[in-house]
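Quick one: this structure, given as structure tokens, is what I'll be asking you about.
The complex is shown incomplete by one protein chain, all other protein chains being positioned as in the whole.
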Amino acid sequence: MAEAATVKLDVPGRRRHSWLSRIPWFSTVILSAVILLGIAGPFVVPHDPIESNLMDSFTPPFQAGTYPLGTDNMGRDVLSRIVGGARISLIVGMTVVFVAGALGTVLAMMAGFFGGWWDSVIMRVTDTFLSLPYLMVALVMTAVLGPSVRNIIVVLVVIGWAGYARVLRAEVLKMKEADFIRLAITAGASRWKILIKHIFPNVVNTLVVLATLQLGTTIIAEASLSFLGMGVPPPHPSWGLMLAQGRDYITYAWWLCVWPGLAIMLTVLACNLLGDWLRVRLDPKFRQL
Amino acid sequence: MDRTLLEVKDLRTYFFTKRGVVKAVDGVNFSLKKGETLGLVGESGCGKTITCLSLVRLVPQPAGRIVGGRMIFEGEDLLRKSEKEMRLIRGSKISMILQDPMTSLNPVFTIGEQVAEPIRLHQLLRGTKVWEKVKEMLRLVRIPSAETRIREYPHQMSGGMRQRIVGAIALSCQPKLLIADEPTTALDVTIQAQFLRLLKEIQQNFELSMILITHDLGVVSRVCDKVAVMYAGKIVETAEIRELFNNPSHPYTIALMSSLPNIDRKREMLQTIEGQPPDLSNLPPGCAFAVRCPNRMEICSGRYPPEVGVGDGHYVSCWLSTPEAQSHG
Partner (left out) sequence: MQRYILKRLFQAVICLIGISIIVFMLSRLSGDPLTLMMPPEATKKDWDLMRAELGLDKPIYVQYWKFITGAARGDFGESIRWERPCVEVFWEYFPNTLLLGFSAMLLSLMIGIPFGILSAVKVDTWVDNFGKIFALLGQSLPVFWVGIMLILIFSVNLRWLPTSGMGGWENLLMPAWTLGWYFAAAQTRLTRSAMLDVLDSEYIKLARMKGVPERSVILKHAFKNAILPVITMAALNLIVLLNGTVITETIFAWPGVGRLVVQAIFSRDYPVVQTCVFIASTLFVTANLVVDILYMYLDSRIRYQ
């Protein structure tokens, strides 16, 4: 008696793979666009984002003229300003993420791996910084130091490093018990060497995910500061500043608020999606942050 | 009078995954009489649990699906029943006990609540009558001071006690069939014996049929009347308990038995079964055990052996037991 031939059954398809893993194209496109605009923007824009042209003020968008997204109250081309804003957001965002990330990572590794006194002190400092209402503190600090791009970066780094430190320390603690670390210690490697060679490569995954997500958060923070008037000083085109300025004219120039907001949203969305995608790809055990 | 409670014919349950179709249960046949205990034995992943989940139609979805066969329980095919009808059967006519008592009980409800729930659902009792029944069940499974226990939470009890409570829940509506999935694996050896004795007693008093899933032949020998050995989604041998121990025919069964340490024989190496458990998404056309079988023949990997009788109530699916195969060599 022969075994029955394999039953031909329809396989209900797509379920297993999360829809998220198909999305990075969106993030890649958006973020590449932002980066490109940030780098090449000033050379590509149709108008000077800073120069005012009162004759053309309040031109609505989508008209067949030279201002595709309209102009603001000073006659400046909104599109050009958006491109300029991209550059600011990018510079601030990436610098802050890089510096805060580096600082937070180093401290986390020290706290987690060296343990004892180091851990207690670093953790207490981290806790303290994490308990501060970041926007309030950022506002005050910027007000005191004076609004400028450099100061904003400094302020956001001071506030931001603690987030990295806490998360990464947890990762380092998990790894401390791993066998290969014990092996390295018994083999006589120095503590710093172990940190750099063994621990860091393993926390890099988490760091990358966190950094990507924090990029979005930092951009929003910068925009918030600018919105409240304590960010990038005018006439620099910051998205947040554009929103603040546009608010006054909202009743008859709706486009002044919509485009900058859209720009922020798309960029941050792209960061979040990318971060999620990376999280799924790099560490499937990762739960909600 | 027909004493058959359950008859399973050609049950097939497949899982449809990205990697292919996993044939977890592939043509399983067995029957169970009233008051009888069937032991379902095999390695992890051979399909024992899925078979029983199929019986109550709780196969994990959406990947899993019962694709064929019949399950005749008390004269009716369970596969033809609606979900609502199944829900009425679950917990009242057919009950199940799971493996890990530590996680089987809901941590946020009291013991009393959890035992009372099926009673309320299926027996439609209300008020104090429910609590009387709850206490009765707790006494049945030998939980001391049932009065106070009712108000306690699972985390306040030991593993053995929790398993007994799970038993109480399962038995609260006087089911006809109890399925126990490795009920003693997570328990200490001494507690195991107690629990099995308890099950046996209850079974005798209530004419309860049981399906006991286990990989432990020792447990089987103590509690079961009949045994079915599973491998790669199919039943390869089935027999009454004594017959199986005296006369194992399938090479897999023989291997299982010889891997049990024997107190009488001195200082032997523990026998292991060579090879790896089969990949259920990639089964060969013939006997799945052939690659690991010390007595394999050429025909074994090519065609699946038919089920033949080798004794009273003793059936095997193995070419070695089929006279025709002998001539092929």
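Note that the chains are named A and B in the order they appear, and that numbering of residues resets to 1 at the start of each chain.
One rule holds for everything that comes next: a residue touches a chain if its C-beta (ideal position, glycine included) is under 8 Å from a C-beta of that chain, and two chains touch if they have at least 3 such contacts.
Owing to the predicted nature of the structure, the values given are computational and were not obtained by experimental measurement.
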Of A:Ser32, A:Thr66 or A:Thr128, which one is in contact with the hidden chain? A:Thr128
Chain not shown: contacting residue from A:Val29, A:Ile196, A:Ile250 or A:Leu282: A:Ile250
Among B:Gly75, B:Pro107 or B:Pro294, residue touching the chain not depicted: B:Pro107
Interface with the undisplayed chain - residues on chain B: 56, 58, 87-92, 95-96, 98, 100, 102-109, 117-118, 121-122, 153-155, 166, 169
Of the residues in chain A, which ones touch the absent chain? 15, 18-20, 124-125, 127-129, 131-137, 139-141, 143-146, 216, 220, 223-224, 227-230, 240, 243, 246-247, 250-251, 254, 257-258, 261, 264-265, 268-269, 271-273, 276, 287-288
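The definition used in the following text is that only the chains that are shown with their structure count from here on.
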Distance between chain centroids, defined by C-alpha means - chain A, chain B (Å): 53
